[in-house]
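Below is one structure; the comments refer to it alone.
Every protein chain but one is kept in place in this view of the complex.
== chain A ==
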Amino acid sequence: MYLDPWKPVDKAIISHGHADHSRWGHKAYITHHINVPIIKHRLGEINVTGKEWGETFTIKNVKFSLHPAGHIIGSSQIRVEHKGEVWVFTGDYKTEDDGVATPYEPIKCHTFITECTFGLPAFKWRPQSEVFNDINTWWSDNKAEGKTSVIFGYSLGKAQRLLRYLDTDIGKIYTHGAIENMTEVIRPLSPMPETTRVTRETKKEELLGNIVVAPPSAHGSTWIRKMVPYVTASASGWMAFRGARRRRAIDKGFILSDHCDWQGLLESVEATGAEKIISTHGYTDIFTRYLLEQGYDARTEATQYEGELGEETEKEQE
């Protein structure tokens, strides 16, 4: 049994649907039932079993169960228990309830295997209500100037979080094909507003004043150049850095992440009551050194998970 393995195996428990965690080629997949249609959409016809939150299943005397990670819809932490020793593997997670993913629950454990994509004190998220307020204000300002707003967020997770909170009183929401396809899969799982797919036939005049949600890979493409005049924004934790926004040549950056910020990581670690902390991806060396100074038994483990950077550059399969 493997958790989010990156090489093909017989049996894999999958934390969530992002490509660096759910890879192609395993013989059997186990994941939360909400994630089943999502990974089927991404990986095609696979042999997959869906589980409930907290439902336990035992394989070779080891007890497994899935618990909400709050990262994206259908994302879980994986709890593993053997002879009373409990380990928790977070996959990716965030502590803020975003209203789309089932909210994160801290799970008591002895060893906590955590991501730390944003494991630096420079990352501090504001409540999403404030961020969405800014995003909607930005959209309506652009509308007032007769421009189309284009906002980038990866197609599974961030896109639906954006869709949920965009204020449709301002205008219509258009979507890039990759996002529309994924959103169709998610509609039966979580309510989503009405969206219109941008196609070859879509006239740029009808987009004016409205908002287009697109994956980051669409930035700079011919697809987007047709939309002139437009203004671009990106919704990502990396937007906390001015340099990151400038490097991507994006007009506006909104700091909105599906991962924990520094404080979120520290609080989660504390809430698990764990003594051993293993960091898998992100600023692992820095986070681990800090935890060691705080008295934890901490170490890093090299993995191929990429966190938000991977999600941003993830190939859109659709």
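Here is the rule we go by: a contact is a pair of C-beta atoms (placed from the backbone, for glycine too) under 8 Å apart; a residue touches a chain by one contact, two chains touch by 3 or more; residues count from 1.
As a convention for this text, contacts and distances are computed from a predicted model.
This complex has a chain not shown, and the name its UniProt record holds, of "Succinate dehydrogenase cytochrome b subunit", "DNA ligase (ATP)", "ABC transporter ATP-binding protein" or "Ribose transport system permease protein", is "DNA ligase (ATP)". Note that of A:Lys83, A:Lys203 or A:Arg242, the residue touching the chain absent from this view is A:Arg242.
For chain A, the residues touching the chain absent from view are 120-124, 126, 231-232, 238, 240-247, 249-252, 283, 286, 289-290, 293, 313.
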